[in-house]
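Step one of this worksheet: look at the structure below.
The complex is shown incomplete by one protein chain, all other protein chains being positioned as in the whole.
Residue numbering begins at 1 within each chain, and the chains themselves are lettered A and B in the order written.
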Amino acid sequence: MRDLQVSLSQTQRVRFQSALQQLKDLSPGSGPAATVVVADSIPVNLEDSVLKGHGTAESDGQLVATVCGVVERVNKLVYVRPFRARYKPEIGDIIVGRVIEVAPKRWRLEINFSQDAVLMLSSMNLPDGIQRRRTAVDELNMRSIFEEDDVICAEVRGFQHDGSLQLQARSQKYGKLERGQLLTVPPYLVKRRKQHFHHLEDYGVDLIVGCNGYIWVGEHLETGENVMLEDQDNHMEKDGQSNLKLKGDQDEEGTFTSVETRRNICRIANAIRLLSALGFTLSLEAIIDTVELSFASNISVKDMLAAEFYVQTAEREVQRRVSKLRKKA
Amino acid sequence: MVGLSSGEKHFIRGGIAQDLRSDGRQRLNYRPVSVEVGVIPQANGSARVRLGATDVIASIKAELGRPDPLRPDKGKVSIFVDCSPTAEPKFEGRGGEELSTELSVALQRCLLGGKSGAGAGIDLSSLMIVEAKICWDLYIDALVVSSDGNLLDALAAAIKVALSNTGLPKVTVDLGTAPDDQPEVDVSDEEFLQFDTSGVPLIVTVTKVGRHYIVDATSEEESQMSTAVSVSVNKRGHICGMTKRGGAGLDSSVILDMISVAKHVSEHLLSVLDSEIAVAEAAAMS
């Protein structure tokens, strides 16, 4: 969602504008020259043998930006860090993606990159957890691990010679994600951290913030529980086939996420939707803070996306940044 | 639109069963509606309606024409919907044609009534100027700019708003001497008559997922539907048209149940839309 189409009242609009203005005043004074748009020239002394990084090109003896963003200088390297763009993978990134094809010995995943990513059967731990050569039987059983449309979490392994992006999932924490919802946000709002898996114990929720802007919010599962759910799914399918549809429905109802946990999942998901619509960084603190604010102001889950809370969240972001600056000082 | 994994589908169905959908709405809640009028100044009336990430534009063009000889007391209205590839790349080329046709036909059925035009949601006789000689031809064109489910309801709402934004030029007719003559017409470019839209219906699509009904389904939720019934309801609570989509067979009692849900929801939606129209008209004036 690009921006929520909230209709603000006169006072809300004034409050919102003032919050935005404050954010502008608070933003680190990188100076006007540091923000560039396409074709702006970047002042450098070309004789100092600068290294032209991403988002720059040389034209008529000048260094110009090829994307809109902020100029960064690291020693001799000059590059432009863009805001809105597709995901740019880096080795070791934790990503969330969706399987779009099961191919021989590999899965192809959509991860908001300019191409599909590849997860080889050989770069993932098998469900039995034993390290061994992959057999032909494993290859035939690939669909029992991941099938089309499954949401999975993995790590960026690197690029192949042919330019394709390789993933790996060599740990228990990676794998299929179920019982929850997938949100997509612009990747520039996600910062690379040490930790991208969060178990929010207070809420019983697992939050996985993929570096590619795909965020998973789901019921907390201890590793190993997945298998059980799968069994139930299979069981259900069989029920459906044998025309016991009604019974299947009732069976299914027993396996649903509890209302309490669901409410938390939706609350966290809406906090993320809201922050991303406002264009604020999606740090864990900001997400949790927004959720807590919604509790404190007694906002129902669906009203988190309505006008009043939209403005409140913007004002809250100002407070957060002010206190962060104070801490630094 | 990408598919959903079995885990996500299960989660969505669970949310609907527990009356707490993925974005926190209850089963019978609409997403916030936002309305803009006069977006196409060249048209007689136009509106843009957004429902979450669904975004549609409707435009009304009025032209003078001759009524159909088979129903000389009624004006003519035609509705066309186009799905722009900006909404989804799969609509490029002829990709959006099937959906466009489905939506156009559903809207025609829900707003224009049958061949005789007698039961039409839009009052066709108000478009008459001189019986059997001159009437207004209304061309309603809608465009889907961005799609995230529930296109039909959004389109019908946009059409209703656009009609309320429509001014038909005042027409003075000089009925010549001979009764067979085509009368002389003078179309005023200053005086406009507001089109009466109080009776124009809205469409509420009730989607059945599992054993429950939801309204305003997102495209993710639509992928889980077994059946959807679109009912057009006007201010008086009359049902003006109906379409059932989706493969599953339904018990007729279930359909009646869904209709009563739609009717119930429509009252709320109508009032929301009316206040949004007022706000939008005020914004367009200033």
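Note that in this section contacts are C-beta pairs under 8 Å (C-beta built on N, C-alpha and C of every residue); 3 or more make two chains touch, one makes a residue touch a chain.
Here is the rule we use: contacts and distances are computed from a predicted model.
Considering only "N-terminal acetyltransferase catalytic subunit Nat1", "Glycosylphosphatidylinositol anchor attachment 1 protein isoform X1", "Exosome complex component RRP41 protein" or "DNA replication complex GINS protein SLD5", the record for the omitted chain gives "Exosome complex component RRP41 protein", by its UniProt protein name.
When you scan A:Leu189, A:Leu207, A:Cys266 or A:Met304 for touch with the missing chain, the hit is A:Leu189. Of the candidate positions A:Leu278, A:Val291 or A:Val311, contact with the unshown chain belongs to A:Leu278. Within the whole complex, the absent chain has one touching residue among B:Asp23, B:Glu88, B:Asp153 or B:Glu276, and that is B:Glu88. Taking the whole complex into account, chain A touches the unshown chain at residues 1-3, 20, 23-24, 26-28, 30, 35-40, 55, 57, 59-60, 64, 66-70, 82-86, 110, 114-116, 163, 188-189, 278-281, 317, 321.
The chain not displayed touches chain B at residues 39-43, 46, 53, 55, 57, 59, 61, 63, 80, 82, 84-89, 92-94, 97, 139, 141, 143, 145-148.
Criterion: only the chains that are shown with their structure count from here on.
The mean-CA centres of chain A and chain B are about 36 angstrom from one another, to the nearest whole unit. Across the complex, chain A meets chain B through its residues 1-2, 4-7, 98, 100, 110, 148-151, 176-182, 218, 229, 233, 249, 252-253, 255-257, 259, 262-263, 266-267, 269-270, 273, 300-306. Note for the complex: chain B touches chain A at residues 2-8, 10-15, 17-18, 20-26, 29, 32, 34, 50, 52-53, 210-211, 276, 279.
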